[in-house]
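Incomplete set of chains, arranged as in the complex.
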Amino acid sequence: MRWSRKDLLDLQSLSPEEITAILDTAREFKAVGGRAIKKVPPLRGRTVVNLFVEPSTRTRISFELAAVRLSADVINFTAEASSLKKGETLKDTAKNLQALRADFIIIRHSAAGAPHFLARVLDAHVVNAGDGAHEHPTQGLLDVFTMREHKGRIAGLKVTILGDILYSRVARSNIWALQKLGAEVTLCGPPTLVPPIFREMGCRVTANLDDAVADADVVNLLRIQHERQRQTMFPSLGEYTSLFGITRDRLKKMKPDVLIMHPGPINRGVEVESDVADGVHSVILEQVTNGLAVRMAALYLINGAHGGTPEEN
Amino acid sequence: MRWSRKDLLDLQSLSPEEITAILDTAREFKAVGGRAIKKVPPLRGRTVVNLFVEPSTRTRISFELAAVRLSADVINFTAEASSLKKGETLKDTAKNLQALRADFIIIRHSAAGAPHFLARVLDAHVVNAGDGAHEHPTQGLLDVFTMREHKGRIAGLKVTILGDILYSRVARSNIWALQKLGAEVTLCGPPTLVPPIFREMGCRVTANLDDAVADADVVNLLRIQHERQRQTMFPSLGEYTSLFGITRDRLKKMKPDVLIMHPGPINRGVEVESDVADGVHSVILEQVTNGLAVRMAALYLINGAHGGTPEEN
């Protein structure tokens, strides 16, 4: 297929073919990371702005390296010291960045929908690097990429997402991508964090961990987001761990080839025991490596589509 | 003319020919921003340090992109985490940066004259990115560039600068450039912010807005600088807006081809109504685009002049 979208905003609106196109392109780019000279020329002379209104060193660096390895020039723009603090609106900040001929705006923002808003008002390409509890499309893509690389397919795969579903943009992006590609998704966690409404998205919902992981091909653990929860949704971390933490004992009851995934940063001893996080089932660090490949693919594909600074249209 | 200055410190000391040389060079560089590959080689292998002792994301990014698009390597040095905090003097910090073979020091500092001081003690090229309430020469140049691009000339142009003149380095740099190139400058604002002393600079001074803008070819609105004023110089923002804010109604009383300018970031609803800021008379975003071109021109010209690290002299 030929890619035609100017932006990468969410996975909900992508077709299975579009998702597959990114995954296939990412496979090509993954090889670049293994070379001594980790650089290819497609974005040479292009300007990429990392507009991180909500801070995230990890994701920012992954996007920065993805852009740099495509030979783009990268500007980091964090909200702390910016005009946004002086009362400028997000739209004005973004319009200013575009007036500097930014070709790509990679935005992380605490408000769901902020990237979609920018995509409408800007000619520049917009990439959503996480918007509130809405979506984190490149995380969803790297998770699916990693599953496909290990299992050879997504269709028919049984994937259990575990933990703080309610507040998780990672969960939402995973659910969209997995269902579009034909996986069966189970959500599991404390009922306060996994409300029954998710059944309407076509997922199985359960608070019974044993049930949720028994026949799973993949168990994707979400990070307990202390910083994003306004009220305590479960009694204590200790209780969470005793009910939902993945331990060696629990791992033994899973399929012998189950994949353990986590978007990071992991809370060792909370969502997952160290032995499991570092064990043979864990692909947590591969996810990081694949994230870079997926982000290179996304920038590469949308660069080829309609968009860019006005003069180029 | 042949450019011979090592530094760009202010517009007061430049000749009309020198100002025109920068504007003409900027016109060439503006085209680079419209290309897919926004990069030209003149500063390849040169080191540019952004020494921002007073923070400004917007101006820092504009200079960073200007240097990067000339193929220079850029180091960002902000005061927050620096040796300046450990009690090192500005001179020692700058001498250290030069010892690292920085070719250009772009400095923003709250003390008027700081760039001139550095220019005297350093062999490196120094560019003033704003010093206290003194000058902001590249802002003055980009404003004049934008006016010339739209009006075809500066000589004879009637330009009104509106607002917080007393504390504004933008106003001072504008006044110097405009007068050198033959424009007629009117200053308008609350008498506390536009003292009669400015008449000695050859400007018309008035507190009557209708009077100030009636026959203006350009109205340049200054930002109300909450952060730089130590005492309240006018009763309230609301009163400022009602007396001096540019509304649609006020715009109707101006010339049909008046240009509305603002150095940004704008306070929507304070200095200017949103409809006016986004309307056909506004060239606010063009100013941002032109700022990059002017900064590329300044770096390019002083690079060709005497200066640089000692070994090269």
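Each chain gets a letter, A and B, in the order it is written, and its residues are counted from 1.
Quick note on the criterion: contacts are C-beta pairs under 8 Å (C-beta built on N, C-alpha and C of every residue); 3 or more make two chains touch, one makes a residue touch a chain.
Keep in mind that this is a model prediction, so the values were computed, not measured.
> Assuming all chains share one sequence, and 2 are in place here, what does the full complex add up to?
In total, this homomeric complex is made of 3 copies.
Note that only the chains that are shown with their structure count from here on.
> Rounded to the nearest 5 degrees, what angle rotates chain A onto chain B on CA?
In degrees, rounded to 5: 120.
> Once you find the CA centre of chain A and the CA centre of chain B, what distance in Å lies between them?
Chain centroid spacing, chain A to chain B, equals 40 Å.
> Across the complex, what residues on chain B touch chain A?
33-39, 55, 57-58, 61-62, 64-65, 68-69, 78, 227, 264-268, 285-286, 288-289, 292
> In their shared complex, at which residues does chain A touch chain B?
Touching chain B from chain A are residues 44-47, 73, 75, 77, 81-83, 86-89, 92-93, 95-101, 308-309, 311-312.
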